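With one protein chain withheld, the remaining protein chains of the complex are depicted in position.
So that you can tell them apart, the chains are marked A, B, C, D and E in the order they are listed, and the count of residues begins at 1 in each.
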Amino acid sequence: MRDLQPSLNQTQRVRLQSALRQLHSLPSSSSSSPLSSVAVADPIQVNHDDNILKGHGTLDCDGEVVATLCGVVERVNKLVYVRALRARYKPEVGDIIVGRVIEIAPKRWRLEINFSQVAVLMLSSMNLPDGIQRRRTAVDELNMRSIFEENDVICAEVRGFQHDGSLHLQARSQKYGKLERGQLLTVPAYLVKRRKQHFHHLEQYGVDLIIGCNGFIWVGEHVEAGENVGMLVEDQKKTSTAEEESWSFTPLETRKHICRIANAVRLLSALGFTLTVEAIVDTAEASLASNIEINDMLGAEFFVQTAEREVQRRASMVRKKG
Amino acid sequence: MRAMGMDRLDGRNANQMRPLTCSRNLLHRAHGSARWSQGDTIVLAAVYGPKAGTRKGDDPEKASIEVIWKPKTGQIGKQEKEYEMILKRTLQSICLLTSHPNTTTSVIVQVVGDDGSLLPCAINASCAALVDAGIPLKHLAVAICCGLSETGSVILDPTKVEEQKMQAFMHLVFPNSPLAVLPEGSSSKHDEPFEHGIITSVTHGAMPERGYFNCLDRGRAASAAISEFLRRSLQKDGS
Amino acid sequence: MATTPMTYSPSQGAERRQKQQQMRRMSQELDWKRSDGRSFHQCRPACLQTGATNAASGSAYAEFGATKVIVSVFGPRESKKAMMYSDIGRLNCNVSFTTFATPIRGQGSDNKEYSAMLHKALEGAVILESFPKTTVDVFALVLESGGGDLPVIISCASLALADAGIMMYDLVSSVSVSCFGKNIVIDPTAEEEACQDGSLMIACMPARNEVTQLTLTGQWSTAKTNEAMELCMDACSKLASIMRSCLKKSANLSS
Amino acid sequence: MVGLSEGEKHFIRGGIAQDLRSDGRKRLQFRSISVETGVIPQANGSARVRLGATDVIASIKAELGKPSILRPDKGKVSIFVDCSPTAAPMFEGRGGEELSNDLSVALQRCLLGGTSGAGAGIDLSSLIIVDGKVCWDLYIDGLVISSDGNLLDALAAAIKVALSNTGIPKVSVLGASSDEQPDVDVSDEEFLQFDTSGVPVIVTLTKVGRHYIVDATSEEESQMSSAISVSVNRRGQICGLTKRGGAGLDPSVVLDMISVANSVSQQLITVLDSEIAAAEASEE
Amino acid sequence: MATSARGGGEGEAAAGGGGGGGAAAEMEVEAYRRLFPVAYFERHLRESVRLDARPLASPRDTSVALGLVGSADGSALVKFGDTTMVAAIKLEVMTPPAESSDEGSVAVEFYMPPICSPTVRPGRSAEVAPVISKQLSDVIMSSGMINLKDLCLINGKASWIAYLDIYCLNADGSLFDAALVSTVAAFTHLEIPLVSVSDDGRVVTVPGELEGKTKLPLVNKDKRKLMLNNVPFSLTCGLHKEHILVDPTAEEESIIETFVTVVLDTLGRVVSVYKPGGSVLAYTSILKECITLAKRRAQQLRNILNESVSAMEVDKSS
């Protein structure tokens, strides 16, 4: 998300520079060291006698292994590959993703998930509202739009590639489904690390935070899994007068939290820091602590502060290690 | 202009046409093609199709014909658009449109040389090209240009220079084959033979009524000769 | 032929310029006579008539002073361009001028700006839900441009829509004013527009007291804006009643 | 353009109703605005303005021309806007044309004043060199590099900044012959600065539900029922107004919006002034 | 084609606008008319009556109104039944080409704006429009209706070019005939402005009030009206089977395939016999018949035109 470039004053610029320099100098905890970064067409050192496997982002150019991407060289015993940074999402089976419905086709929804193609969610690989397992009838097919319609934001799991090369999703669980009453943020996929847990219910705020592996992040009002909000908003569509609508609005307190979390995400992604639930909550808390207005979180000062805080955090981690 | 019967600038007499040539199947891409020349007026016609589908607005029950007119130089203007329209309507009237419903046949007309009587030349060329492409026709059509002088005398197949001198000139198209089945519409109530009917008439310049009908008769007479030539050249290539 | 090299209209230039400067000077004074003898707050007589062209599903002809406009409405008919799923219809507007509409012979091409403005003025009034997945085409032709063209086009178009039986929340009537120094002059003529200090145009649905389109150019104090808007709103509702009676008349004739 | 689910729409509407927008702004709060001048050295004046992810460039070019017969004592100004496909794939080919036209028209209406030239942001008579013979033609070009809503305001701001950064070459008339075109000498070291104090800014109020907001993002714009763009100059006079969106507005609401726009505009002008100063400082 | 293009989406609209009658029987007739246009049409012909209840040989009622476009130098509105044409002439000054230094010229353009028919969409014009433009200018020229020398102002220096623009406001058949009448009418109404030459050599108009006062030499004091000699009028006949139908409507044009357009001038000369193809062959007898019909029509049109002229003069005087 590069839409956030606060205009820094002189001192702030200097502070930011130094902070970033320190980050640069800190030995990164992960296996990769900045030295192993490559640009397109850079050679990758391998000793050919132990027959290595050339993985993603590499290419054999007359006997020499070269990178086809800008990224970091990773070696897993025999496998050598380039881990891309800024790029579209690379799906892996079992990934939790957040996506947006762009089209309703026969027996399937087609979703934008920041991949090189749209992903497919079959009606059959989706729990019906009534939650009963049964064969899908023609009626179900006609009512697909009542489950998800165009532009709906939904959360699902990567099921895998089909023989025809298309990417399929599944949502056979209560925790998957339509997301409402919140906002969707998009960040570069490389800032999201695959983890055990991608759904986070932040009790203290009553906020749901879903960090999709594809870089789509959902921040919204908390809903109990399986409790069907779908209908709730369906009603709103019908509600005529603004008054009636306003009853169902997210309560201001929760909204404040949602926006704070959201801005934390915006900020971190603008700084290019990894988006873990901890980092996000920290940032939000920090802003509260040094009581900063929600909107000012995107301002220059807090921008720099966050950078500096990150330095300390990592420094301390290194100390723990060593 | 001297009295009729006298020689014309190029030594022809009033009733004489310029030498006709017709060659077919010159283009290999096209399904049918023909080159028709009357003196220095030369037209090359190519036929593509029938291809599936008709343009929006045309009747899908019938085959539709589209004509594209390529002038010798420059881009197409109103004159060319008019030629296209006349040509299209004329060819539609001789084709069996019902035999290939919902198809489009395109006729591309390339003007190679223009020394008067251009439209008739183009019509003859396209007609030959249609035959060459094996498009089913009700009957052939032959076109001729007649000029009417101030004195009322009629000359055939005028050159460009002559066209300008004329009080009026007209392009006429006649059906050629008495063997053809009578299409509906030309019912026998008329005491004239089928090939006397006019398919197309386009006139330029004001003239007395009498003059017009003179031209009709003379043109009709001459058309027999042309259709004879046309049939011969078609048979020749056919065998 | 149409593009014959270097032709010019003799009535161009100097003489018209003088007229304008004259007009300009006059308009600077507090009190001056309008060329057609109207008072500042008096509109031109409006002549409206529906069913001008029977080829269309609905049409109307409007004549305000020298300004003559004809509008036909086609449809609802299948949309030309395929749209993605939507349960509402499309409103498509096109405004064009005749070559002889303006004092200096024009190209007679269609006017993108006016087309867009017309669309904006009408879309709020037409019930798009009433013809899902189809298109209603509103085509306007300005036969003669005598000032206040756009307002006339808008009013005429909504009349044509009504004539075509397209569902609307209300008729849209539109009026514009020019300002000269201190004065506000309603429903200006072409030469008045040519030297106005500013203009304000309102298109509204009088019965609902809603402004569907509003444009303003030149320099206006807030107070003056209020005055001008009131003036327009008032004139709009008057115009709307004329339009209503016109529709009633045609309805009676047909039955 | 932006597809939003019912849930998101509802969330946005709610935020506006509760005066807490998705990015934490209040209704009448602008995004942080950043200004850069002289981005197009080849032009007489230029500026780049960023509002969040909205990013536009304005350039001013002055060329010698002939005044129109009807206005011999004034120069000519024309405004064109282009939407670069870099901003969004939908602007590819002719895709951006409609929007570009709308923006151009709106800007012309808001900056060029009435037909008599009254209330124009730029004093046209300052562009005249020889009455009826030679004048400056000012070409104002806007280019949308990246778009996230509120393009009109951003463009107007960019133009205002660009104008303040514009230098018009000094011109001396040589052949002062009455009838035919006089020949002039365009100096290439001496430049005249513009008086840009009168150039208005545009404030667009986007109405969502019962309330209206300034500087809407494209997501918020997708929720608009209607919007009013008012151009206001330093003296708080209205110099132009356009309405977008179909929904009708009660006249009283319109007047209310105008007065709000008026007050907001004064803040915007001060912000711009400081930004201009800063930008020029950094340029030197 | 007009009718065929209706139907479909417009069905309900037509039904709604069905004169409010809405009787079931009427609906059935409407449906039959849409589904089997030819049969419906020929059923009528057998009774030798036409879809609009006209006898075969009688044209629609025709009206001519002069001078309704103020911004033009000459203009006219012509109606053939529902077919409506507006023709307007604007005079501009040009330097005549060397080869015809003492002549002016006429530029004819025929427009079919989208309002005139459901088949025309904005952007691309109907393909018949340029053809009709061509036919019109051909007829105007070959009839010698206008003596181009009358359009000369100053030999070799300046002459008039008459921009004749004809707009079809409602296309319901026989467009060429209507367009031609509107052309003639517009020229009859044409008033050449009084002009003089300014010192920079440009030709400028002298406003009425200034006449006499101005010191500049008046160029065309005596040439203010255009003399029209042998005016052409036309009639289009549709040939269907053995029937001849004059002045066909759009609906008829969509069914009939063969048309003959005859143009005659005041001297009874044939200016044009125009038959572009068509399945029905035109025998001499048929052509003769068409010409006779055309003569009758020409006379009729001449009278209508004269009435309109006198009508206009009446308004003027009153």
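Everything below uses one rule, namely that contacts are C-beta pairs under 8 Å (C-beta built on N, C-alpha and C of every residue); 3 or more make two chains touch, one makes a residue touch a chain.
Keep this in mind: contacts and distances are computed from a predicted model.
Participant: Given that one chain of this complex has been left out, which of "DNA replication complex GINS protein SLD5", "Trafficking protein particle complex subunit 2-like protein", "Exosome complex component RRP41 homolog isoform X1" or "3'-5'-exoribonuclease" is its protein name according to UniProt?
Facilitator: In UniProt, the chain that is not shown appears as "Exosome complex component RRP41 homolog isoform X1".
Participant: May I ask you to name the displayed chains that the omitted chain touches in the full complex?
Facilitator: The omitted chain makes contact with A, D across the full complex.
Participant: Using the definition of touch stated at the top, determine which of D:Val35, D:Ile57 or D:Ile168 touches the missing chain.
Facilitator: Within the whole complex, the residue contacting the unshown chain is D:Ile57.
Participant: Check each of D:Ser5, D:Ser22 or D:Ser84 against the chain that is not shown and name the one that touches it.
Facilitator: D:Ser84
Participant: Any idea which of A:Met144, A:Val207 or A:Leu271 touches the chain not displayed?
Facilitator: Counting the whole complex, the residue in contact with the absent chain is A:Leu271.
Participant: Identify the residues of subunit D touching the omitted chain, counting contacts across the whole complex.
Facilitator: Residues of subunit D in touch with the missing chain: 39-43, 46, 53, 55, 57, 59, 61, 63, 80, 82, 84-89, 92-94, 139, 141, 143, 145-146, 148.
Participant: Spell out the interface residues on subunit A facing the chain that's missing from view.
Facilitator: Touching the chain left out of view, subunit A contributes residues 1-3, 20, 23-24, 26, 28-30, 32, 34, 37-42, 57, 59, 61, 66, 68-72, 84-88, 112, 116-118, 165-166, 190-191, 271-274, 310, 314, 317.
Quick note on the criterion: only the chains that are shown with their structure count from here on.
Participant: Report the chain closest to the protein's overall CA mean, measuring from each chain's own CA mean.
Facilitator: Minimum centroid-to-centroid distance belongs to C.
Participant: Quick one: subunit C and subunit D, Cα centre-to-centre, how many Å?
Facilitator: Centres of subunit C and subunit D (C-alpha means) sit 27 Å apart.
Participant: Whole-Å distance, subunit B centre to subunit C centre, using C-alpha means?
Facilitator: The mean C-alpha positions of subunit B and subunit C differ by 51 Å.
Participant: For subunit D, which residues are shared contacts with two or more other chains?
Facilitator: Residues of subunit D touching two or more partner chains: there are none.
Participant: Mind pulling the subunit A residues that touch 2 or more other chains?
Facilitator: Expected reply: 150.
Participant: Under the definition above, what is the set of subunit A residues touching subunit D in their complex?
Facilitator: Touch residues, subunit A against subunit D: 2-7, 100, 102, 150-153, 178-184, 220, 229, 233-234, 236-237, 242, 245-246, 248-250, 252, 255-256, 259-260, 262-263, 266, 293-295, 297-299.
Participant: Within the complex, which stretch of subunit C touches subunit E?
Facilitator: 1-2, 4-11, 13-15, 52-57, 59, 66, 68, 70-72, 74-78, 80, 94, 96, 98-103, 105, 108, 110, 134, 137, 139-141, 143-146, 164-165, 254-255
Participant: Taking the touch rule as given, give the residues of subunit B at its contact with subunit E in the complex, in rising order.
Facilitator: Result: residues 57, 59, 77-79, 81-82, 85-86, 88-93, 168, 170, 173, 175, 183-187, 189-190, 192, 194, 196-209, 211-213, 216 of subunit B touch subunit E.
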